[in-house]
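Here the complex is missing one protein chain, while the rest keep their positions.
A and B are the chain letters, set down in written order, and residue numbers restart from 1 in every chain.
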Amino acid sequence: MSSSGPGTAAVSTPFAGSRAAKGPGIDPARARARSARRRRIGVRTVALGYLAMLLLAPVLMIFYRTFEHGLAPVWNAATTPSAEHAFWLSLEIVAIAVPLNTAFGIGMALLLERGRFWGKAILGLLIDMPFAISPVVVGLSLVLVYGKTGWLGDWLAEQGIQVIFSVPGMVIATAVVSLPFVVRETIPVLREMGTDAEQAAETLGASRWQTFLRITLPGIRWGVVYGVVLTTARALGEFGAVSIVSGRIEQQTQTLPLYVQDRFENFDATGAYTAAVVLALLAIGTLLAMNLLTRRAHRGTVD
Amino acid sequence: MHLGTRGGGMLGKGLLGIYLTILVLLPVAALLAKSGTGGTHAFWREISNPEAVAAIKLTLIASVIVVTINAIFGTIIAWVMVRDEFPGKSIVNALIDLPFALPTIVAGVVLLALYGKGSPVGIDVAFTRASVVLALLFVTLPFVVRSVQPVLLELDLAMEEAAASLGASPLTVLRRIVLPTLAPAIISGVALSFARAVGEFGSLVLITGNLPFKTEAGSVYIFGQISNENLAAAAAVSVVLLLAALLVLGALAYVSRRRSRHVL
Partner (left out) sequence: MLSTQKVLMTKRSASILVLIAAAVGLTACGSSSSGGKNLGLVAYSTPQSVFEKLIPAFGATTDGKGVTFSQSFGPSGEQSRAVANGLHADIVNFSLSPDVERLVKAGLVSSSWNQNATHGFVSESVAVIIVRKGNPKHITGWSDLVKPGVQVLTPNPFTSGSARWNVMAAYGAQLKEGKTPAQAQAYLTALFHNVVSQDSSARNALQTFLAGRGDALIDYENEAISDQKKGAAIEYVIPKDTILIQNPVAVVGKGTAATTAQKFVDYLLSPAGQAIWVSKGYRPVISGVPGASKFPTPPGLFTIDSLGGWKTVTKQFFEPETGIVTKIEQSLGVSTAK
């Protein structure tokens, strides 16, 4: 910004107002801007410091451990049949669970925020519930319901449907543990948005579906985006619940996280870290893709 | 929006209901049923087991500490991500979800390497109660941040600018305008953090040492009971943790609803 004039008091506290700037010829607006900038840098330092310790250091450590023996071992580890199968299986499960949870999430958010009925609180709690249960217990409860000796076990066997120890069970487990995100991300944005625009649209004759597509959805898009990102990240990284319902059958029901565990058990640190890096890249890729999609869709609409 | 007043709405609600039943209602019911086998006497005995009580207490206290830290730092981070600009910001933003996408075993190994014996930064908290807080902070990092970010992105700067031009100090703007608007999002993120913290297992097993009565979390105790065929005990303790989480979530929802009534 501008250079300081003579006799300017150094503003050290982040929220000091313009009253602290003293001295002749000091533009209060400039001083305010300077203290605002210092405040911003101070907050940025706090945030980045926290993130450095808790996020950047672990990520760097993971990349270091992965590539510490060179690129070739990593490539070999990433291209084994088991690794490749685990990759595609993880993607397949995510490709099913995430859209389902997204549709459910938007619908539930609309219901909870705009609907009028008794028991909303209970419904909200129900959605959060599986998330508060330890993943291992989630897996256990799914086996209690859909397993061979479970509540629906006999009926499922009659229909010839295998849920537990097969992909459908893993999809259900993944969906359960990642259920609340789209709902929780969308509701605050819905609330912030308010109903004015929607009501205006309806008085102008728009159908409910049109209102939803042209007003509501663009309005909540960032909540949905981050909800999808969180859901995908959780679905990708889920281990506990899936490990119980998958049966861990190599190259059949082994997702990437299960594969990471498998490599770790076999003293194959490079293999484990490589798979972890792949997961990390998938998560980052999801965020970038969602960002791109949203901006492109948004570009066409009038804001 | 008039949802559910016509046929299409009913179908939608029906689908939502089926989805919820398959995914949540049935499994939770099965869990409750399992915890009740043996009657209330057995249930009480299982959850008043001294080791169980210690594990539950550790989990709940650690979770409260973690969500408090998350509420503060998560909001600050979200603020910086939305309102600030610096080189590398988009990279940092993209990384925030990583603790979530990484399998918990990787989180455990890495945290142990970074903040255990032989730590490159000289911090050794492994096998202490602090390690429980550390692991939980790691896995719940994205929640408050990602809850607040969308709201901040949609926030109309006009109100803040108006207040500032009327002479309000930045602190007042923060307190009177921004925080109340962010409150529901922060609360939502806190709720998610708490729920995750209470149930977290994988990242804790390596760095805490799982010493009963000292660093054994509720989820680890539950896992031990499952391994011993003690499904009823495992289910019982799970139910207790679940109830605690629901209480907190319910309280947060209540606070959130009351707050929203006061926002202009």
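Following the convention adopted for this analysis, a contact is a pair of C-beta atoms (placed from the backbone, for glycine too) under 8 Å apart; a residue touches a chain by one contact, two chains touch by 3 or more.
All of these numbers come straight from a predicted model, not from anything done at the bench.
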Revision key, fill the gap. The one residue from A:58, A:130 or A:147 touching the chain left out of view is A:147
**Study point:** Which residue of A:60, A:78 or A:217 touches the chain not shown here
**Key:** A:217
Exercise for review: Taking the full complex into account, find the residue in B:10, B:123 or B:211 that is in contact with the omitted chain.
Suggested key: B:211
**Study point:** Residues of chain B in contact with the chain not shown
**Key:** 45, 49-51, 54, 109, 112-113, 116-118, 126-127, 205-206, 209-214, 216, 220, 223-225, 227-228, 230, 233
Check your understanding: Can you list where chain A touches the absent chain?
Key -> 92, 95-96, 99-100, 103, 143, 147-149, 153, 161-162, 164-168, 171, 210, 213-214, 217-218, 243-244, 247-253, 262, 264-267, 293, 296-297, 300-301
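Operating definition for what follows: only the chains that are shown with their structure count from here on.
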Review point. Per the centroid of Cα atoms for each chain, what is the distance between chain A and chain B, given in Å?
Key: 13
Point to revise | Residues on chain B engaged by chain A in the complex (per definition of touch) | key: 1-4, 8, 12-13, 15-16, 19-20, 22-28, 30-31, 33-34, 73, 76-77, 79-80, 83-84, 86, 92-107, 109-111, 113-114, 121, 137-138, 141-143, 146-147, 149-151, 153-155, 169-171, 181, 184-185, 188-189, 191-192, 194-196, 198-202, 218-219, 222-223, 226, 231, 234-235, 238, 241-242, 245-246, 249-250, 253-254, 260
Review point. Contact residues on chain A for chain B in the complex?
Key: 15, 17, 36, 39-40, 43-44, 46-48, 50-51, 54-59, 61-62, 65, 100, 104, 107-108, 110-111, 114-115, 117, 121, 124-138, 140-142, 144-145, 150-152, 172, 175-176, 179-181, 184-185, 187-189, 191-193, 195, 198, 202, 208, 211-212, 216, 219, 222-223, 225-226, 229-230, 232-234, 236-237, 239-240, 256-257, 260-261, 264, 272-273, 276, 279-280, 282-284, 286-288
